[in-house]
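Following this message is one structure expressed as structure tokens.
Shown here: the complex without one of its protein chains, the others still in place.
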């Protein structure tokens, strides 16, 4: 069976494993106060070209989202997200469990626009009963989004401008940041992101690490006492150097970006083939997630050799599915998938 | 100035004041362990024709909603409500502050249907990643709704059936229950409600009391330790007999229903006049809230003599507003309002 | 039966009732945006001799404590209180339900000392694992305390100094503030309290009001968006003018202080009698709560005519109890109680 079901079905990139193996007989102080974490944090500051960034390492995405949001908001404040946002639909109410409402705004492509944020916030502020409504204070975006789309430089700076102007915080979930920054049409840099966002993270779990997300905080009010927040929410890894070591490996020699680019390139090959056979797409994008709409017959055939994720029924005969590539995707297997698609002809 | 801005702009019905005055020199045990509360609870059980109901008295609606929901759900469980529900849009995230997501379902008339509940719950249960999604467990409805509409007997029993079948809890916010049960087209009784709902409340604040909501709990798992929950959430009134005494007054000689019917009748007169002048309505209903769409010119004239609530702009020249009647609404003033509307001609 | 069980067993002082009756036919805007509340707030600012104070009115003490603390702390921060503090032992975990730890410090007299606060905070800050421990950030004191004792000017200024120096917030629960400020040995003024505390409240429920606590906030970071917090926690009374009107009555012609002084004086009479008969006290104090240790035999006799609260068994033959006076305590009944005590002879 060949695996396109998600981008976290394999342990980690061999270089990550090698790095962990290399330090496996050393002793370290606990709780990310070690040299691996400080070295990885330094690498991240350098990539972002800013010295004023606080960097912390957490194990997973939901944990990171809930810790960041809980650290950022007062109790009556809410976070704005797309109606497809991970925090809205796929975290079992983790944000609400910290006491905060997620205000969902409609989105076709998984993105939130500066205009949506401005309208929502002004509507709230102009309400004579504003105090009876949760106060929008933070904007949550993901890049790439849950639908594989990415933010352009213009879009991100527009969001940043409206957040600054209205006193909101901007938070980017970067669980798949590598895939976003290496997409063929991307014009954003880590530097842009660190400039625009109050806080964001560089996702490891879905981009070659065993596990781990590197939180980067520019806003000092969020950074203050952030380690208390990590500990309180259960995210303080005893052997924290495991996180630092993985990011050291990923951020050395551009590995993080090389493997993400590889995944995108393999996805592009699949997209090209889908276009050839005239396949409709649930969502057009340029990253490692591909969302074709295929007939039940074709999917039945494909399912014999390839794993993929179900996205929902489109009509009586068609379903949308997701194929996902990763650092681990073998080009030859992509060739097999493309051949299978061509043979099926998009029926 | 004449007041149609809401149904809680006057202190309380004179009979409530008289009752409070009558006991003002007595001493009582604290925290609703007094004879007024037990007597009022007995009256409610009798009206509901069930002896197995737990009755508790709280001060206000948001407090009641958050206490009931927090008492009913485990942390990963969510409450389903209309997208117009008070708990969704007008409680500053009070439910989320207890840790629970509110799942909003689209509603044109402020009501939730049995079919919506069933579809949402089955969609969740059939999701292979169900555990990544907050679990829908309770259905929140209000009667009358935030848009003044009411549930029919058929609708309520259908909701109850689907909740029983799927293991959900049914909760009715009755902040305006009096107005619902005395609407001209109502076919529900308190007995029906006590049969169908796991928990509901009989609202006092908006129906003639100074303050107070009587929570009625049929489901023993919610009733267990409910006084702990009231105390923890800050809703345990030291001089609890103030609540009991008010409900004694309201539930004696049918006062609660008589004053609600009065309000509905006055609202019907306004509705009749609005129909005469061909006025469009934001929402058709039969209770004490009336939602006409009127021109800025007409509203400007009306605003000189009458207060009302703004519901939002409809087009360049029109806004929707709310006129609200209550136990306190003087028929002569309604005549004045109707005359003013007829004079304005619905422009 | 004569009532010494608590100071909230009677409805309200007649002047409060009169004031409410006087406005019972008027209409007001909701949610404490009315003229009664603004007038009462102005009276409070004047009494505190500061114009920079935010004043809000809530219904009860636990509600006030949890709202103030939730509004003041970030999630990882804790509140320090005496081990006898209301927030620690008598609010069903209301503070923890907002997510915050209560750090209890040992106290014989219900008070927290500046030295205790300093030691605890420095111990925390010097811990190499400080981040693994909830961060002490606010000091909760009550005046008078749960044991009827009061803070001296020196003690309060010392607490304020240590809080300022260490970046802590100082919060005074004034549920019984009237009794504290009119105690025979009190040297504090409202002005002192407003100077020393970031936030405090003037309790109405236990000092002559039907219900109501007036929160006074000096620290702008707590004051910001405080109405959102009130609403979210269920404390926003629809007919908020009921609160304002009561405080108008209580703060006119010094009524609040006069009735508190009356209660203290009656308590002094009981204390004097207890001293005469050589009765041991659970706690010495000068306010309206009296804590004698009496024999089961004496208590049995007293219980036939007087109500009081149980504080716990002291030895095989003795229990500590609490007698409470209030605005409502009739001097003749105090004479009866004193006579009964003298007759019993403190056995």
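Read from first to last, the chains carry the letters A, B and C; within each, the first residue is number 1.
Here, contacts are C-beta pairs under 8 Å (C-beta built on N, C-alpha and C of every residue); 3 or more make two chains touch, one makes a residue touch a chain.
Treat the numbers as computed from the prediction; the structure is a model and nothing was measured.
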{"item": "Visible chains in contact with the missing one", "value": "A, B, C"}
{"item": "Hidden-chain contact residue, picked from the options A:145, A:160, A:232 or A:286", "value": "A:232"}
{"item": "Option touching the unshown chain, where A:62, A:160 or A:288 are the choices", "value": "A:62"}
{"item": "From B:196, B:229 or B:320, residue that would touch the chain that is not displayed", "value": "B:229"}
{"item": "Footprint left on chain C by the chain that the document does not show", "value": "75-76, 78, 89-93, 96-102, 128-129, 131-135, 310"}
{"item": "Contact set of chain A toward the excluded chain (per top definition)", "value": "3, 5-6, 8-12, 14, 17, 20-21, 23-30, 59-64, 66-67, 91-94, 97, 205-206, 210-211, 228, 231-239, 242"}
{"item": "Residues of chain B (touch criterion as defined above) contacting the omitted chain", "value": "31, 70-71, 74-76, 98-99, 131-132, 134-135, 225, 227-232, 236"}
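Note that in this section only the chains that are shown with their structure count from here on.
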{"item": "Interchain centroid distance [CA atoms averaged], chain A/chain B, Å", "value": "42"}
{"item": "Rounded Å distance between chain B and chain C, as computed from the means of their C-alpha atoms", "value": "34"}
{"item": "Chain A residues counted as touching two or more neighbouring chains", "value": "75-76, 98-99, 131-132, 134-135"}
